[in-house]
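Got a structure for you, questions after.
All protein chains but one are shown at their positions in the complex.
When the chains are written out, they are named A, B, C and D in that same order, and each has its own residue count from 1.
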Amino acid sequence: MMADLEVVVDKTVINKQAIHACFNVTYPQAQSSSLDVDLTLPGRGITAIFGHSGSGKTTLLRCIAGLEKLAQGNLSVNDVVWQNQNSFIPTHKRPLGYVFQEASLFPHLTAQGNLNYAIKRADEKISNEDYQRVIETMGIETILQQYPQQLSGGQRQRVAIARALLIQPQLLLMDEPLASLDNARKQEILPYLERLRSSFDIPIFYVSHSMDEVARLADHAVVLDEGKVIAQGSLGEVFTRLDLPLGFSDETGAILQGEIVERDEQWHLAKVAVAGGDFWVRDGSDKIGHQVRIRVQARDVSLALSDHDDSSILNRLKAEVIEICATQDEAMALVRLKVGKDVIVARLTQRSLNELNVQCGQQLFAQIKSAAIIR
Amino acid sequence: MMADLEVVVDKTVINKQAIHACFNVTYPQAQSSSLDVDLTLPGRGITAIFGHSGSGKTTLLRCIAGLEKLAQGNLSVNDVVWQNQNSFIPTHKRPLGYVFQEASLFPHLTAQGNLNYAIKRADEKISNEDYQRVIETMGIETILQQYPQQLSGGQRQRVAIARALLIQPQLLLMDEPLASLDNARKQEILPYLERLRSSFDIPIFYVSHSMDEVARLADHAVVLDEGKVIAQGSLGEVFTRLDLPLGFSDETGAILQGEIVERDEQWHLAKVAVAGGDFWVRDGSDKIGHQVRIRVQARDVSLALSDHDDSSILNRLKAEVIEICATQDEAMALVRLKVGKDVIVARLTQRSLNELNVQCGQQLFAQIKSAAIIR
Amino acid sequence: MIFSDSDIAAIWLTLRLATTVTLVLLIIGTPIAWWLARTKSWLKGPIGALVALPLVLPPTVLGFYLLIAMGPQGVLGQFTTSLGLGTLPFTFWGLVVASVFYSMPFVVQPIQNAMEALGDRPLEAAATLRAGPIDRFFSIVLPLAKPGFITAAILGFAHTVGEFGIVLMIGGNIPGETRVVSVQIYDHVEALEYAQAHLLAGVMIAFSFTVLLGLYWFQRKSPLLVLK
Amino acid sequence: MIFSDSDIAAIWLTLRLATTVTLVLLIIGTPIAWWLARTKSWLKGPIGALVALPLVLPPTVLGFYLLIAMGPQGVLGQFTTSLGLGTLPFTFWGLVVASVFYSMPFVVQPIQNAMEALGDRPLEAAATLRAGPIDRFFSIVLPLAKPGFITAAILGFAHTVGEFGIVLMIGGNIPGETRVVSVQIYDHVEALEYAQAHLLAGVMIAFSFTVLLGLYWFQRKSPLLVLK
Partner (left out) sequence: HAEQINVAVASNFTAPMKAIVKAFEEKSEHRIKLSFGSSGKLFAQITHGAPFALFFSADQTKPKILEEKGLTVPGSRFTYATGALALWSADPTFLDDTASRLQHGDFKKLALANPKLAPYGVAAHEVLEYYSLLKTTRAKWVQGENISQTYQFISTANAELGFVAVSQIMQQGAIKTGSSWLIPREVYSPIKQDAALLLHGKHSPAAKALLQFFHSAQAIDILESYGYITTP
């Protein structure tokens, strides 16, 4: 709910690893194909998969996992062929973990039994420490003896996530893993997933409707619509695009590259230098000199003609208006702003736009409330 | 994600109708009871049920529906006794609709068949118009001939919601109905639920982890923790409480009463007069003179020592600091502000607080970005 | 026609018997199966075992005891006599009662399993949609447990067609009344009329195969009860 | 002891036979049921019907045909002879083969139904957890289809205990080798030794009831396959 700006350690090293996926799925009795994609995705980091309900997200994950036998497809993961015309590695030989959209625990095993099922079959023995970390993060210590039918929806989902992690996958497929969880729990699991990504360097495909989660986690995004890819690229590229259909445009924002230049231990803040100026963000205990990324959502950006240093808004950057664009919501407009070499987007009422008499090329100040930064 | 302020037609007439629910559920083999509540809830409007995963939300709904036979309980809905020591009205005689946490469609019927199941059994014949409206809002026109196992997760959930609506219930129980849906779809369904509430005046119990949904819909909130009620009251009361555990405090905010005093047709905005000043909100085509409520989330409130009329932030209100409170997040603080007779909460970095040298009793300006208002 | 009149009479009788028995079994077996599937009573075990019990007795022996029970001195016989029905052995309805008794487990067990596999959720959902117990049973349980019912019907029907020991004992092998095909084949074999026996057995197998095939085809069409 | 030696021999033999047959049935029936449950081939119907077919023949008649098939001139007989096993009739293993053949549908059908009710999801989940087909079968299918297996075992065991027509035909009533309890009871009835028959039948019922009760109790303990 609150992810407006985001800082993540930069992982976008030059990327030789990649996942190539090309699938065409047409279900029997269906008029058109439910999935028709040809994708090249980074073989590391988190790729967010977006799309309306029924757009083919689950189908894509199922194809990658080898669960959808109907797929005409090619799939290679970091140069290993998983599927092509001649070969098809069966699911159980693919080193992946899958969190299903419905928890899908084994009903004849307790939560503990479900976890053991994965532990027993993992390629490497899991260390007790790692095991404990997973259990604690998911907050399932107390329910391990219960059967799935005795668990709440969220508890089931957490056990399912733990199960998928304990198999120690080399590719993690997660289908709306946090949808049924409350904020507090999400706040515990998200950093864990971040750590997972950074410490194990495994690629994660992450279906989610929540921009918070995605903004926080993902490096790359794919947007599906009716089985086709309508946008893909780095998260920033995808979400500064003004031409995405309504629904996505609410999520419009920008990702800025920066470096940590100062840490304010007293106020637990970190100063990040981006091309257009400095940002104060909550301190994520990253070291000075670290490359980080900041996410700025359009809805959190306000404009001012002058620099107000008596406001609680810490982040005020010089900006130049480069494009003004109406949205499907008549009261609103999107404004693309150049901040240094970066582009950010602001979402304003048409009326403010008019009152401030904002014009293309105009210089003004973009205000971003740092209190809204997560982490 | 974007609900920061909210306007709803006021429905809190003096309320003689009420739902009394008193339950104690202890599952076999459980050490403690999973639900132990004694609640009096408004018999109209939407009541949000909050709580961590496993806190007993689903159990509460199941008790109200009469699905949990273990319950020791008393339940009366608008003066009709549904359960007490001597009597127990079976589920099928309770005029309710239930959207389960998992879609729970009948697998042997198509989507259409599932809807017809409800239509046939509804007390009153549904008008073709109402039927069409439900189908369209849920966006399920094209999938009616498919069987549940041929639907995506979100499609199933939408059919399930439609099914619960078509039974034309007098009490609607919804267990995370929108969790698996994308934003765009939510934006279509939420106004429909709002209309449902206002036009049919049926009480809705709504379990959700999403403050957006709740803020937008709910009048009343109940917060459960480990089966016990830890907070309850009007949405405003519950969410301006600074003492709720972390996780909920992120959602802190305020609800303000107001009246529509002006409509700006050109900019599609409406001016709402609250005790402390005027708010510009997106025009929801409410008439002038209507009582409305506005929700202001703490994270969207910034403070300024002077009134900046050259900023795109339309809403700037005179405010007096009445309490400053640290949060579990060291970088942040919550500030309670008196705006006229109302109280709003702002969430700031400790550093801003210090820089602006905010003190109790100080007069300053609260800035709320109207662009973030939904509706 | 290659069949003798008595063969044809036997065929008709068999079809009538098997159909009647299957229907009666489904009607009686369904509530029993339902009770067994849903109850949490300790009686579940004993009653379940009781239903399966006729299986372990050789049919002729079971038939023998049924003969005693349904005869003029038996409990059942006195009951039916007091109802003015006379005694049942050596009548069509005697065969029906005996076969129902004997084939009960084959019908109850599959239905019970199918009903247990249903789970509570569809029933709960139906209850929230204003469906009362009877309504739920017909609109949810019946269609969802269809594979179980079909298996039950197959096993019940086929078993009655093939049943022989009981039929011989209770029926008394009376032509046109209680002499079913299985007994007729037996008679042919006893009379060393092997050609006749082979023919009748062949026709019976062909017919049953067709019926079974039809049922399987019917079952195939039912939507899978499978979460995607 | 009230039982004659031959009664006791018959009881032992019956238990041995029923246990062996049940085991063989479970071992053979499970893959057949699995295939029938999962296949989308058009052969499903015909094969399914074929499995159910032995049901419709009266046991004595089926026994007669098996006697021909397993005899020195029969296909099966020549096969077993070429394997150096001699012919099977009048041996314990002849009884086993015949009973397996006869009771197959009672075992295949419940297992098949239980496997069909499983759905794909648990298997898919297991596959993503690195479980291969065999592993999946033992770790997921077997435990989840347990009620079906138990029903199958009950029906198969009980049916073999009660089986009689075939045993009579194939067995040759050799004491200690092929004279099972059902034949023994039958003999008592035929020889008008009713007291003996009652006793033996009573013991058999009591024993079977206990076994069935045990199985039901075992089944009860299995966690419900029910979504909350």
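In this text, contacts are C-beta pairs under 8 Å (C-beta built on N, C-alpha and C of every residue); 3 or more make two chains touch, one makes a residue touch a chain.
Just so it is clear, the structure is predicted and the values come from calculations on it, not from any experiment.
Looking at the complex as a whole, the chain kept out of the display touches C, D. In the complete complex, the residue from C:36, C:111, C:155 or C:169 that touches the missing chain is C:169. Contact with the chain that does not appear here is found for just one residue of D:28, D:68, D:142 or D:205, D:68.
Checked against the full complex, the one of D:43, D:85 or D:174 touching the unshown chain is D:174. Residues of chain D in contact with the chain left out of this view: 64, 67-68, 70-74, 87, 89-90, 168-169, 172-174, 183, 186-187, 189-192. The omitted chain makes contact with chain C at the following residues, 60, 64, 67-68, 71-73, 87, 89-90, 168-169, 172-176, 179, 186-187, 189-193.
Note that in this section only the chains that are shown with their structure count from here on.
Listed by label, the chains touching chain A and chain C alike are B, D. Here the spacing of chain B and chain D, counted between their Cα centres, is 60 Å.
The geometric centre of chain B is 56 Å away from that of chain C, both derived from CA atoms. Measuring from the averaged C-alpha position of chain A to that of chain B gives a distance of 26 Å.
Chain contacts: chain D has residues 121, 224-228 touching two or more partner chains.
For chain A, residues that reach two or more other chains under the stated contact definition are 102, 150-151. Contacts from chain B toward chain C in the complex involve residues 65-67, 90-93, 95-98, 100, 102, 104-108, 117-118, 121-123, 147, 149-151, 163-164, 167.
Every residue of chain D that touches chain A in the complex is listed here, in rising order: 121-122, 124-133, 135-136, 139-140, 143-144, 146, 222-228. Those residues of chain C lying in contact with chain D across their complex are 44-46, 48-50, 52-62, 64-65, 105-106, 109-110, 112-114, 116-117, 119-121, 147-148, 151, 154-155, 158-159, 161-165, 182-183, 185-186, 189, 197, 201, 204-205, 208-209, 212-213, 216-217, 220, 224-228.
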